[in-house]
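All protein chains but one are shown at their positions in the complex.
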Amino acid sequence: PPRSRWPLDKMEYKRYGRQLIMPEVGLQGQLRLKKTSVLIVGVGGLGCPSAAYLVGAGVGTVGLVDGDTVEESNLHRQILHSTARVGMTKVESAMVALNSLNPNVKLVPHAARLTPDTALSIFKDYDIVLDCTDSPASRYLISDTCVLLGKPLVSASALRTDGQLMVLNNPPLPPGDAAGGPCYRCVFPKPPPPESVVSCGDGGILGPVVGTMGVLQALEAIKVITRGVHSSVRGPAEAPSLLIFSAYATQMFRTIRLRTRKPKCAACSAQATVTPEALNSGSLDYVQFCGTINPVDAL
Amino acid sequence: PPRSRWPLDKMEYKRYGRQLIMPEVGLQGQLRLKKTSVLIVGVGGLGCPSAAYLVGAGVGTVGLVDGDTVEESNLHRQILHSTARVGMTKVESAMVALNSLNPNVKLVPHAARLTPDTALSIFKDYDIVLDCTDSPASRYLISDTCVLLGKPLVSASALRTDGQLMVLNNPPLPPGDAAGGPCYRCVFPKPPPPESVVSCGDGGILGPVVGTMGVLQALEAIKVITRGVHSSVRGPAEAPSLLIFSAYATQMFRTIRLRTRKPKCAACSAQATVTPEALNSGSLDYVQFCGTINPVDAL
Amino acid sequence: MADQKDAETIPITVEFSGGLEMLFANERKLSLSLPTKDKEGNHVNVAYLIDYLCEKEMKDPRRDLFVLDGSVRPGILVLINEADWELEGEDKYELQKGDNILFVSTLHGG
Partner (left out) sequence: MADQKDAETIPITVEFSGGLEMLFANERKLSLSLPTKDKEGNHVNVAYLIDYLCEKEMKDPRRDLFVLDGSVRPGILVLINEADWELEGEDKYELQKGDNILFVSTLHGG
């Protein structure tokens, strides 16, 4: 068909008009959203709201990774799922809701738990990754994979009444380039002792706490995308920071300045030992690296 | 039926288990949520996420007030609606989504724009109100009605890349009682000049910005409810504050200390001129009070 | 000594939120050095600052979107070091070194 003189459809101007007219997005930002593919790892309390707002905003492609099925105990916070879809895979259930919100977004299902031998092949087709998972092992695996493939990573977590959010590997420069953004290992070189790790199942979680963090992940992703993920002309990335949320504190949100890349980081420095070969060979055992939990002693 | 020895159903322990086990909620908090009725005025960018998380959390009754129908330009941020439901009333559309998330919550439709002569009769059946509307006139009307009826009010707003959130009239003591929380008129005694008021249609709005504010409204409502809206034994209410959100600022969130009740407030002081009679008689013309917008000069 | 005292200035930070930054060339944050005294020799206060912003910093000709009847227009909150200015004496508050003054326009969208 002949190329239209309008870069977007009439329908798209209508649907995205409220964000298109803002200077922070504009026509260029909307076109960047449209040609970007986002991978959301984990379709639970964080992944549900972040997927909803990214699909609403008109990202071109959204991939969803999760190996779980919907349970009734998820529904107080995992707002894309529904009572009727209890038992369905979370990926399938989310696709039903997302497709009805915006059928113009291409959704790609990856209905299995992320593992070291699948991570590289799944991630390589996406431009930016959201870590919406719930274990230290998956957080290291996702960060390492993003560093190896040069993808920015929006990482969030939540437990009880607290939440945390970071944009990592932004800009996503090759390992060894000190101008790249820090990775998860720069901030946390060693995993926490397993007895200090608490899951939402054990510790509990307030729905709007994890919801807020998920929506903010979508926001950070939209900011990175509309500025141009890979554009060399984009402005300097924001200084790396950690947003801390405590729902019951007088000051609910705090922004903390983070370090830059760690000169001896195992993943993103010139001395990195995390390599595609190491990942593919299975020599990086993330579960063993992070240990196993003894729930009795858990904090 | 004989009264069960368990205060909640087995299904409820399962569905709400992740929040029940937290000391901030607990069994008492869950029972308070269950017997509380929440009114959400406005089922748009703020009302959709706040309704989703309140219904998810198991509030007993949720009332929805809105006179609009779903448009395609809503869908980038109004995540309860769907492409197939364009043209349906927002109240009906939201009820479809909310009912499929949690069929245990009673939903009450009020599918008309809020007006001074309907406000008192609608609000009186609810325990707490969320202002999710988009005009100065409705914000004064909602606040006045909450003061007259003694209901706490969670008020939020958003435009472009900014958002604001306040918990007003908390504790909801009678007009003239200086220990009550400030109302909207205490903070903003006079309406802004109409030419300074910009709507989301004119100024634009980023989906996750309004989404974040809506989720935080649900959080504040849950905090108020689980502490006991009307309980005399509840701890002191938090000091009144305004949360300011700027998505593109280095420090995205700031918490500002607000004033207490204004000694000469037209609504909540001993000298109040806002009375049920004045409201019912139509002598309070909110639209005229706030003036009309000349979009050409709008900021 | 007297001369030196007169030459002293008060460094403060002024911030804008809720759209007001558009009236100030889209700057969200200004670092200003104000004189310690006004023309009458009084310690400078927030009223002085509001005048100063209108005269020296505001780029937009629409003054009435910022001031009205001698003070900030209705719908703008003034916050002195993260607290509503009503808690600090409103426009009579005397500026101190390092003060942060934030002007926030209320939003109405939803």
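Residue numbering begins at 1 within each chain, and the chains themselves are lettered A, B and C in the order written.
Simple rule for what comes next: a contact is a pair of C-beta atoms (placed from the backbone, for glycine too) under 8 Å apart; a residue touches a chain by one contact, two chains touch by 3 or more.
Everything numeric here is computed off the predicted structure, so don't read it as measured data.
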item	value
Touching partners, among the displayed chains, of the absent chain	A
Listed residues A:E12, A:D127, A:D144 or A:D162, member touching the removed chain	A:D162
Sole contact to the chain not displayed, among A:G29, A:G44, A:P116 or A:P152	A:G44
Chain not shown, touching residues in subunit A	42, 44-47, 131-136, 139, 156-160, 162-164, 187-193, 195-200, 203, 205, 210, 242, 244, 246, 249, 254-259, 262, 297, 299
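Following the convention adopted for this analysis, only the chains that are shown with their structure count from here on.
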item	value
By mean Cα position, the chain sitting nearest the middle	B
Whole-Å gap between the CA centroids of subunit A and subunit C	40
Where subunit B and subunit C are represented by their mean Cα positions, the distance between them in whole Å	32
Averaged-CA centre spacing for the pair subunit B and subunit A, given as whole angstrom	30
Per-residue multi-chain contacts in subunit B, two or more chains	160, 200, 203, 205, 255
Per-residue multi-chain contacts in subunit C, two or more chains	none
